[in-house]
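A single protein chain has been omitted; all remaining protein chains appear in their positions.
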Amino acid sequence: MSEPLLRVEAVSKRFGGLLAVDAASLVVEAGGITGLIGPNGAGKTTLFTLVSGFEKPTTGRILFKGRDVGALAPHERAALGVARTFQIVQPFAGLSVRENIAVGAHLRHPRRDDALGKAEAVAERVGLADRLDAPASGLTVVGRKRLELARALATEPELLLLDEVLAGLNPSEVRDIVPIIRDLRHSGVTILMVEHVMQAVMSLCDTVYVLAQGRMIAEGPPAAVTRDPAVIEAYLGHGAAARLAAREAAHG
Amino acid sequence: MFSPDIVIAAVLNGLLTGAVYALVSVALTLVYGVLHIINFAHGAILTAAMFAAFFAHQAGIDPLLSVLFIAPAFFALGYAVQRWIIGPASHGDDRNILLVTLGLSIVIENVLLAAFRSDTRSIDVPYGFSVVDLGFVFLPMPRVIAFGVTCVVAALLWALLTRTDTGKAIRAVAKEKLGASLVGIDVTHIYAVTFGIGAACLAVAACVLLPSYYVNPRVGTAYVLVAFTVVVLGGMGSVPGAMIGGLLIGVVESLSGLYFGESLGQLGIFLIFILVLLVRPTGLFGARA
């Protein structure tokens, strides 16, 4: 079998007394959309900070295209082709949308004009073309999410880590963004996404991993994972799966 | 080598100086702990308080007495400066607070310079040259008094922070500004109170310092640079850290003055300062970053 794009092997992260990620493993195959779900505080964002290099794992290995990237700084991983968005958006607030995206574009385009051109192209793709000269601080919530996506895309990544880009959006905004993500995948970008909006997960992801209290408790196609008793218990509490099954039986 | 008596005397003298450093530093660290910003006007406020004590003495009031109204006056002044100048002028941006306090320090120092020229002045008090005889070493009375007063202020401050509602509010704001404001604490008010307490501590330091020292428009700078060192050493925002750090620096300065001479003793402080900043910016005692 060929090497997956990303392989996380038994990675743990300890913050003082808290084991935020506990020997979690996952595999992201090139070309697909992989989901990472789990209750609040499960360690999903922490796992992203480990993969993108903002934190170093306490134990375990992270392999990107077969290469151990555990010791690399965030900018070095970005150069290899790993881009991330932030759950709490981090715009360059004082700069225009165009300048924001151009910072990302500069990674592969040293010349100013090329980077600005690339920024315009990316803005077109995520639906920000008419906001290019607006200050980033003036964008709406969905605008900021688009910007977060655009900047990451501008680095021309092979692996894109999306941390809850749909959170805080209303249903019609979600319907606007989902096709953009699908379109990215068709253009060859591999995506690993953390998401709470389940319809989006169901419709976008090929494979879903479930993290609960730092541990990977399930993986598989979305439909199967959401029926997994362990997953239901993780979300709804102990005994929930049995209660649901009993109720279904009673109605059935 | 020096005899043990001389070294012990140097250590004790260092502790006496260190107590004043501790007081100046506690004021600085308290403000940092709550506002999360270095108050660059710290030295200038100390200088201003020393001038106040000086002129009170000219009017016939001993600094140990005048402290009773200079300290409250500086509390009010500090409160007002934070509430109506630093706060509004900085629009809530940390970098701006930094610059505003820098601007204030320049204004205060140079207004004092314009008013009183760069002359160095000192005062005579009846106990100025008396000593405390410990048998093997004589300690100058004014510094022993300074040490005593510092201990009292430290105790009062401790009681204020741990026992009173205001103190609890201050600690709450220091920990979690947003949370504190959600439970109904007036954060702007607490900022100003903290700044006021800092200024009052400086006023006390000024009053106990003056009898054994001198005053000129630049005098605070020397102290505040030491205070920066102490605060970084003790961990920014840590009150006990500032106490211990102050005493430590006093002793280090006194000993390095003994072994290397005065001007290099000062250099030693800066080198420690830079080293601590670079190697362990969380402070020797590992307080929060």
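When the chains are written out, they are named A and B in that same order, and each has its own residue count from 1.
Going forward, a contact is a pair of C-beta atoms (placed from the backbone, for glycine too) under 8 Å apart; a residue touches a chain by one contact, two chains touch by 3 or more.
Going forward, contacts and distances are computed from a predicted model.
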Protein name as given in UniProt for the chain not displayed, "Zn-ribbon domain-containing OB-fold protein", "Cytochrome P450", "NADH-quinone oxidoreductase subunit H" or "Amino acid ABC transporter permease": "Amino acid ABC transporter permease"
Chains shown that the absent chain touches, full complex: A, B
Sole contact to the chain not displayed, among B:Q58, B:N110 or B:T164: B:N110
Candidates A:A24, A:L50, A:A102 or A:L166 - the one touching the absent chain: A:A102
Contact with the hidden chain (one of A:L6, A:A20 or A:A83): A:A83
Residue among A:V21, A:L139, A:A152 or A:L184 that touches the chain left out of view: A:A152
Those residues of subunit B which, in the complete complex, touch the missing chain: 32, 37-38, 40, 85, 88-91, 93-96, 98-100, 102-114, 117-118, 217, 225, 228, 232, 236, 263-264, 266-267, 270-271, 273-274, 277-279, 281
Chain not shown, touching residues in subunit A: 52, 54, 73-75, 78-79, 83-84, 86, 90-96, 98-99, 102-104, 106-107, 110-113, 115-116, 132-133, 135, 151-152, 154-155
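The definition used in the following text is that only the chains that are shown with their structure count from here on.
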Interchain centroid distance [CA atoms averaged], subunit A/subunit B, Å: 49
